[in-house]
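Removed from the display is one protein chain of the complex; every other protein chain stays in position.
Here is subunit A:
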Amino acid sequence: MSVTTSDRLPKGRPLSLKLGRDDLLMRGFILMIALYLIITLALPLYAMLSKAFSTFRFDLSQIELQVSDQEGNFDGTILSAATLNDETGAIGADSMAASSDSRLELTPLFPDFSFRSPVRYKIRGTTADTAYLIGSERITGTEWKEMDSNTFRRVVLRPAQSFGFSNFTTYFSTPSLFRSIENSLFISIVSTIVTVSLAFAFAYALSRSCMRFKGVFRLIAMAPILVPSLLPGIALVYLFGNQGMLKGMMMGESIYGPYGILIGSVFFTFPHALIIITTALAISDARLYEAAIALRASRWKTFWTVTIPGARYGLISAAFVVFNLVITDFGLPKVIGGQYNMLAVDIYKQVIGQQNFEMGAVVSVVLLMPAFIAFAVDRQVQKKQVALLSARSVVFEPKPHKSFDRLCFLYCTLVAVFIIGILGVCQFAALIKFWPYDLSLSLKNYNFDVMDGGGWEAYGNSIKLAILTAIFGTIVVFTGAYMVDKTRGFKSGRNIFQLLAMLPMAIPGMVLGLAYIFFFNDPDNPLNFLYGTMAILVIVTITHFYTVSHLTAVTALKQMDGEFESVAASLKQPFYKLFARVTVPVCMPAILDIGIYLFVNAMTTVSAVVFLYSTDTALASIAVLNMDDAGDIAPAAAMGMMIFYTNAAARILHLAASKGILKRTQAWRLR
């Protein structure tokens, strides 16, 4: 270089941008949506984690007592409650472990206690923080309190809170609990292998054969997305349950347990794997196949050296997505799991069945681990997949090959029969009067109002939830994605936002729901008023499905020219004009996709909302669960199919709307 200048930046403060109105507004938006995610995601998770690590124990050493004689005179002897218990052994060590709501009476410390006796008692704490209750009155401090026997009967201790790993110690020393880890991993791994293999073969047939009815097969394969994951469970009960139509095929094995969970999991994860693998196969480069033919490689060799390596990222990604779906799923094992415990169901049992919230939190933390790892690996793989996509390649066009096409057709038919069969059985069950004794058709199973679970109102609530989630979720997600993509500078703020937006994918629904209980049900939380409302259901559903929606929006935004904002600024136009006039219309297809994605998931979700619904906000998917629980399996199937038809209708509506809107707003796409 011929010009000599110092290569070092001169000292001094870096220039700071004078923020224009646009910059301030956009940063404001980012902060608002980030705050939304912090409140609806980060803080509840924090509440849950602190719950998992906090232990409650009764600490008798903090209580001192005095007992009077029969005349009510005290002789001044101070008794430690802990020493008393050591002497009498009245309260066992087991009873000392507690949950936050446990209470301990003190009367067992005095074997000859009688509430009618004239003996009087004095009680005090040894520290200022020691708390006990007289009736419902909370007393703290080290002042002596004197009372008669009848009042002493109503004195109870509150447990003292401490932080540590003791909940986890308890968890791992309880075989019935930690066996679920093994079960969950086993089921998830096996169903991942099965689903990915089946989906790969299906995707391969769709993209590499010239068989007929590809469109129909594709449509059928997508159907499981439209139903709650517990619906295949109900169908399996009808097919292979104790009074099942095909019970003989089980050869003495019970469908209630691993078999049922496996088959059901394959059913509901199949379309998710198929979408990813189809995309991966679609981007394979035809030139590689031409090269393989030119080199006279056999079909078999081509498959292993070209097809599989080309689709490997898709396969890995699909595997992790399926694994994550299965391990975090709650509905299916609840319905068909029987005595076979899975982690997600354990959370439900601990919280709803035993009211042991701390243990529920512990299981949640355990469940977070594999879900988090699967999520992290999947993100890495996805990044590589994108790099592969951007390569210029020639689209592969399959050539007819009679026997191969026939084989593909046969296979796809089998899969289609399985999927339609499951749905058909549910519909059949819903219309039968009383299986297996009275096979006449009837609509009595649709009379939801006489069953447990919330009746037709629950169905109405579900639709309301789905619509609200679709509308508000799309607005929040798309606005957030736009701001994070287009704001100038403000790097740290945007990075935090990105992280928050990716997090929900790694959080199982059960964990999120439980975290919401801890956070929103806390009476000290100013947002407590949301608890038990429709609003909290909408919020949790948006948050639960935030990541995929966010990624859809970001992908659409990335396809827009990055200089639109610069041009608008040079023309002195505010960003919101550009947003409304250009960004939103151009991204309309993606926006509609986000809307329908949120709608369908809000209709089918069980896991996050199962902890949060109230009697006024019961949901259809929850009704399926509760009716099944109460033994009303046929109505459960009927409600499940109502969800299916609603989602199918929504899909068709979405398709029609997309076409209509595309025609109007995307006229520019036509040359």
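Here is the rule we go by: a residue touches a chain if its C-beta (ideal position, glycine included) is under 8 Å from a C-beta of that chain, and two chains touch if they have at least 3 such contacts; residues count from 1.
Here is the rule we go by: contacts and distances are computed from a predicted model.
Which one, "Cytochrome bc1 complex cytochrome c subunit", "Benzoyl-CoA reductase subunit B", "Putative 2-aminoethylphosphonate ABC transporter ATP-binding protein" or "Fe-S cluster assembly protein SufD", is the UniProt name for the chain you do not see?
Answer from the UniProt record of the missing subunit chain: "Putative 2-aminoethylphosphonate ABC transporter ATP-binding protein".
Which one touches the absent chain: A:V216, A:V567 or A:A649?
For the chain that is not drawn, the touching residue is A:V567.
Take the complete complex as the reference. Which residues in subunit A touch the chain that isn't displayed?
1-10, 12, 14-23, 488-489, 561, 563-564, 566-574, 577, 581-582, 585-586, 665-671
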